[in-house]
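A single protein chain has been omitted from the complex, and every remaining protein chain is retained in its original position.
Here is chain A:
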Amino acid sequence: MKIRFYFMIGALIAVLFASCKKDNYDAPEADFTGRIVYKGEPISVQYGQVNFELWQSGFGNYSALNVNVSQDGTYSAKLFNGDYKLVFSPNQGPFLWKKNAAGRQDSIAVNINGSKTMDIEVMPYYMIRGATLTAAAGKINAFCKLEKIITNADGKDIENVSLYINKTQFVDGSNNIATQQISGAAIADLNNLNMSVTIPGITPTQNYVFARIGVKIAGVDDLIFTPVTKIGF
């Protein structure tokens, strides 16, 4: 009887040790980070709305890894080492992506071998220039200019320009406590846009807000924004 008991303990220990074996795969370790930029300037977008696809061939079912772009235009992904193709879907983001000879979205080959930082150059429809956001007398005042970058047949009109303020650092159409909008038709001069919004009461009280300007381009889902600015008042 005793022998059998020891045998069982032995078997148990054997099983426990067996389960300490490593898994088949290591976790992905390579960091792939960077920004989306136009001539070196990062493009600010809405949180969680803009993503690009990474495709890696040779592993069974073919499907894309989606990598989200943060509010300030940065991105980061944990990947396995290997060869990837990077592509933005059509109309993803407030910019155009280059097309290949067949008129499809072109892809960029990305080799990941250890961590890598890469800025992705895109062609925005518009850039917001010289934005200033200030607080005065219970209001947030904003000024900016718009530069139309794509002026050929692919160029698009402005649907509207909005000033958003929020109590947290996420500031966009769906996260705001107050907003002021100018419709595209009401814009007389792209070099002189002024907006102003009254700061509503905030509970619990705080003496700062986060603000930014977003430009909605006609027929494009995603807005282009200025960086989030924290403004004390």
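As a working rule, a residue touches a chain if its C-beta (ideal position, glycine included) is under 8 Å from a C-beta of that chain, and two chains touch if they have at least 3 such contacts; residues count from 1.
Going forward, contacts and distances are computed from a predicted model.
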Checklist entry - What is the protein name, per UniProt, of the chain that does not appear here: "Cytochrome c4", "Aspartyl/glutamyl-tRNA(Asn/Gln) amidotransferase subunit C", "Acyl-CoA desaturase" or "RagB/SusD family nutrient uptake outer membrane protein"? => result "RagB/SusD family nutrient uptake outer membrane protein"
Next on the checklist: One chain is left out of this view; which of A:N100, A:N113 or A:S174 touches it in the full complex?
Outcome noted: A:S174
Item to check | From A:E29, A:D157 or A:D221, residue that would touch the chain that is not displayed | outcome: A:D221
Item to check | Residue among A:T33, A:T74 or A:S89 that touches the chain left out of view | outcome: A:S89
Next on the checklist: If the hidden chain were put back, which residues of chain A would touch it?
Outcome noted: 48-49, 61-64, 89-92, 103, 173-176, 179, 219-221
